[in-house]
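Handing you this structure, nothing more for now.
For this depiction, one protein chain was excluded, whereas all remaining protein chains were kept in their positions.
Letters are used for the chains, namely A and B, taken in the order the chains are written, and counting of residues starts over at 1 for each.
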Amino acid sequence: MGIVFRLAWRNLWRNRRRTWLTAGAIAFSTTLLFAWVPIQFGAYDMMINASLEVFPGHAQIQRPGYLAKPKIQNAITDAELLTKSLRDSNQYAGVSARAQSFVLLSSGSRSYGSQVVGVEPEYEGGTSTIPTLVKQGRYLSGIDAQEIVVGSALARNLKITVGDEVILLGSSKDGSVAAAILPVVGIFKSGSNDLDRFFSEIPLRTFQEIFAMGNTAHSITVTSRNIEQQPQLLAQLTRALVKRDDVVVLGWEELIPGMKEAIQVDKTGGFIFLSILIAIVVFSILNTFLVSVLERIREFGLMLALGSRPKQIAGLMMLESGLLTLLGLIIGVVIGSALVYWANAVGLVYPGMEELVEQFGLPSLSRIYPQIKLFNFLLGPVAIFICTNLAAWIPILRIRKLEPVAAMRTI
Amino acid sequence: MIASSLSLLGTLGWRNLWRHPRRTLIILFAITLGVWFMVISAAMMIGLIEQQLNDTIFNLTGHAQIHHPKFRDDPAVEHSMPLPNKKLLETLDGGEVTQWSARVRLPAIVMSERESRGVTLVGIDPTREIGLSFIGNPVVEGRSLESVEDNGIVIGQRMAEKLETRIGKRIVIMLQDKTSEVADRGFRIVGLFKAELEATETAYVFTGLSTAQTLVGMANEISEISLVTRSREKLDPLVARLRKATPQFESLSWQELEPLVVTAMAVYENFIFIWYLIIFVAMAFGLTNTMLMAVFERTREIGLLQALGMRPRFIVGQVMLESLILLFLGVLLGNLIGWLTTDIILRDGVDLSAFARGTEQFKIGSTMYFIWRLEDLLTIDVLVIVLGLLASLYPAVKAARYVPVEAIAGN
Partner (left out) sequence: MLRKPAATAIAFFFICSLNLSLPLPAQAIDAGAIIQAAMDQWRGTTSHSIMSMTIHRPDWQRTMTMKAWTAGDTESLVRVLAPKKDAGNGTLLLDNKMWAFSPKVNRVIKIPSSMMNQSWMGSDFSNKDVARSADIIKQYVHTLIDTEQSDEHKVFVIQSVPKEDAPVVWGKEVLRIREDYVLLEHTFYDQDMKPVKRIRTSTVGMMGERMVAIEQRMVKLATPEQYTEIKLISAEFDIEIPLEMFTLSNLRNPRL
């Protein structure tokens, strides 16, 4: 076996230029795929994360049916206990309870409909970035403070600023009128049109009082340390709540449904594109493999005459092409790793990215980091390895039909 | 002299190529595939950009708009403008503007027996919307509005579904009139329109301009003027003239109205160029390799030619010409097949309706169109040929460096 190996390796270097060029083509495409897949998937993660971290969180616990038709009466009765127990288990990065309702917000001159959310100011920062996005004034101070923060576009429409009072008018859980006057302590700007135009937040206890909710809340939002752990998070929560049939656990696919399909479209497109690229590379180097067989037919004829079997020769050729592709792959992986490493250390941004995603209604984004998963790294190289070798084997298969004398007579 | 030598070299080159038909065909295929891929990618990108632009412009934005300075921030009835005065009319009817129209555009509530939703009521002059916006297109069910006096209503198909209503039924529109009172009336649904995005179908309802004016008490007032011209670019002089004609109102081009789309386009266009380079490099390895092979196997021949007096630069020229023919053929075929794909096979676009929710998230329609532009084709062609020639330089120079005696003797 050792001799065949050495033979194959030496054969490769009989024509250095050709070998290097072919290996170069393979290295190029390998680098591309090796770096692209993790980075693209990282970009998806970033999009999902950016959409989730601003408000929806990584998972939410709600009553069944609430997501589709949010009725104020459809509240989790032991929300307080449940939230506390989840928090005490110390298994989650952030746990916060919320209650919501649609109200009329009224300043002196204007009235606008708004979705008001009762939050736990101390814990909301663990599940939403809104507390950090307060551009004027400050966030809510305590769980029963009489305060409100509103979105920037909403504040502009109501013609209010920090310090002004707004009147809140709506319907409570028991049907009675919910009304309150609250001073605006902060104005936030999330970059998401929906949030800035319609959302306002008040402390949870205040909400519960105004809307006659008692101890109940509509959702418990949970986040894990990073988005990649989200499937485990869902599993964990589902297990923790398996005995209860009065709540459901919702993951990002239900919380931001359009995103899943958007990513699907992009993935499919990307897959097709890269497949075509691999095809181009393969055809581009097909000649190399062809020639490396054809130009040695005399040699093969000699080997056959001396007693080698066609299978052995074919095997030698396959080993050669295998080594060649491996050479290219290794170079490609090395360069690709360097790229991924750099991307991971620095995070990627490209010019125009901010505006692009604002257009898609996503809140302001952070940098893209590669998604470090074995599958992502293997996908490209394995695909290239298989495709190039398959292409290489086409001429090799003809060797089996070689006839020694005729072969040796070839020019 | 040059001409005859060129034709000599050319003939040599051509014949050389076909001495090894399989080899030539393989690399030709690689080049064709590469060029085709570039053409398709560009066409897809342009299709995407065009679609977004068209949607934006056709979606009531137009090439330019005139309205009350506070209207964009707060589209309420008090921020109306009068019908165009003589000076403005002169500019609008001046010939540069191909179509313009006045509209009433106000926030309203639409109610059916079972549902109600917030919408924007748009009062239009139907004859003038043709060529100006999407509502100028024929409706998919029922009839379009016929005149400014038309008191029927045209709503989106998916809006009708959400309201649980149909053509022929009445819906009630309620909004704030000029005296801050509630104005409402019943409208019979006379037509249903279809748009790429569900968001468009549920955002707007249309009726005649006069009907809307009467409803809110806007006697001779409108909300906005929208116009289109012959060219989508170069709107600055026109906008400047509009500003002069009505200085107290805001005149804006679409780029100013939708700056995000402009940025998005720039990002796309930058990307595509990088993509071209990637595809080219994938091809280039094979091209160089193939030319090297071609040169290598003709060492003796080249040596002989040199011994017979052919100067090195002619050798270079001959190899380059060979490569040029190859590239030229590849480019030609790639363009041809590319054109076939975009204009014949994929003329109706690719149906992405399986990913409808995803494309909605990206704000693109569920059909992907391919549009080629001459400038893109030329860019690709020139790029491939120039870079391809550069890639062939190495083998060509190599060939010219052969020392005749060694060349003839060796091999």
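FYI, contacts are C-beta pairs under 8 Å (C-beta built on N, C-alpha and C of every residue); 3 or more make two chains touch, one makes a residue touch a chain.
Every value quoted in this text rests on a predicted model; they were computed, and no experiment measured them.
Chemist: With the full complex in mind, choose from A:111, A:229, A:268 or A:344 the residue touching the hidden chain.
Modeler: Of the listed residues, the one touching the omitted chain is A:111.
Chemist: Quick one: say which of B:120, B:137, B:176 or B:367 touches the chain that got left out.
Modeler: Among B:120, B:137, B:176 or B:367, only B:176 touches the chain that is not shown.
Chemist: Going by the contact rule already stated, which one of B:24, B:65 or B:112 would touch the omitted chain in the full complex?
Modeler: B:112
Chemist: Going by the touch rule given at the top, which residues of subunit A touch the chain that is not shown?
Modeler: 73, 104, 106, 111, 113, 167-169, 171-172, 174-177, 179-181, 212
Chemist: If you put the missing chain back, which residues of subunit B would it touch?
Modeler: Residue positions of subunit B that touch the missing chain: 107, 109, 111-114, 116, 118, 151, 165, 169-176, 181-188.
Everything that follows uses one rule, which is that only the chains that are shown with their structure count from here on.
Chemist: When the centre of a chain is set as the mean of its C-alpha atoms, what distance in Å lies between subunit A and subunit B?
Modeler: One centre to the other, that is 28 Å.
Chemist: Subunit B touches which residues of subunit A in the complex?
Modeler: 17-18, 21-22, 24-25, 28-29, 32, 156-157, 257-266, 268, 273, 276-277, 279-281, 283-288, 290-291, 295, 350-353, 355-356, 358-361
Chemist: Which residues of subunit B touch subunit A in the complex?
Modeler: Counting only subunit B, the residues touching subunit A are 22-23, 26-27, 29-30, 33-34, 37, 41, 73-74, 259-261, 263-264, 266-267, 270, 278-279, 281-290, 292-293, 297, 352, 355-363.
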